[in-house]
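What follows is a structure written as C-alpha cells; I'll ask about it next.
Up next, chain A:
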Amino acid sequence: MLTAQWLYAMTGCLIVALGLRTALLHAVLLHRLIGVNVMGAGVFLMLIAVAYRGPGVAPDPVPHALVLTGIVVAVSATALVLALARRLTGEQDNG
Partner candidate 1 sequence: MNTTAVHVLDILLIISLLSLAAAALLTSDARRSVILFMAFGLVLAVAWGRLHAPDVALAEAAIGAGLSGALLLAALREQPRRALSGDAKPVRERERERTSIDVTLQLTVTLLCVAVAALLVWALAEAFDRGPQDTLAQAVSETLAASGVSNPVTAILLNFRAYDTLLELAVLLTAVLGILALGPARPGYQAAGPVFDSLVRWLVPVLILTAGYLLWVGAHAPGGAFQAGATLAAAAVVLRLAGHRTAGLPAGQTLHLVIAAGVGMFLLVGLSLLVLGRPFLGYPPAWAGGLILLIESAAMLAIAATLVLAFLGGRPQPAAGLSGEKRQC
Partner candidate 2 sequence: MIDAMSSLLIVSGLAFYLAGSIGLLRLPDLYSRLHALTKADNLGLGLLTAGLALHAQDLFVTLKLVLIWLAVLAASAASAHLIAQHARRREKQS
C-alpha cells in the first residue's frame, strides 16, 4: 500500500533519525541545536501525516493542535538555549 500519506510519514522517520544523529554527534552547539529542531520537525511531519484522511476529507484536527503547540514550544526552547549559550561564552570570556 503506497500512499502519499505513508511516504510522508516515512520521510518523518528518516528526518528524525538524521536530526538525532547530528544532535548526538556534532561537536558544535549550533549544529546540535539545528539537529534537535530538525528532529522535532520530523516528529511533526509524522503526526500531520497520520492526521491526513485523503483528498476532500477533513483531517483529524487533534494532531494539528498538538503540532501547533509543539512548534511554539520548540522555538521558545531554542531561544532559551541560545540565551544560555550566549551567557556561557560571555562568562568564559570574562573568567
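The candidates came about this way: all candidates are chains of the complex that A comes from, given by their letters.
Please note the rule applied: a residue touches a chain if its C-beta (ideal position, glycine included) is under 8 Å from a C-beta of that chain, and two chains touch if they have at least 3 such contacts; residues count from 1.
Please read these numbers as outputs of a predicted model, since none were measured by experiment.
Student: Scan 1 or 2 and return whichever one touches chain A in the complex.
Tutor: Candidate 1 is the one in contact with chain A.
Student: Provide the residue numbers of chain A that touch candidate 1 in the complex, in ascending order.
Tutor: It is residues 1-22, 24-31, 33-35, 37-38, 41-42, 44-46, 48-55, 57-62, 64-65, 67-69, 71-80, 82-90, 92 of chain A that touch candidate 1.
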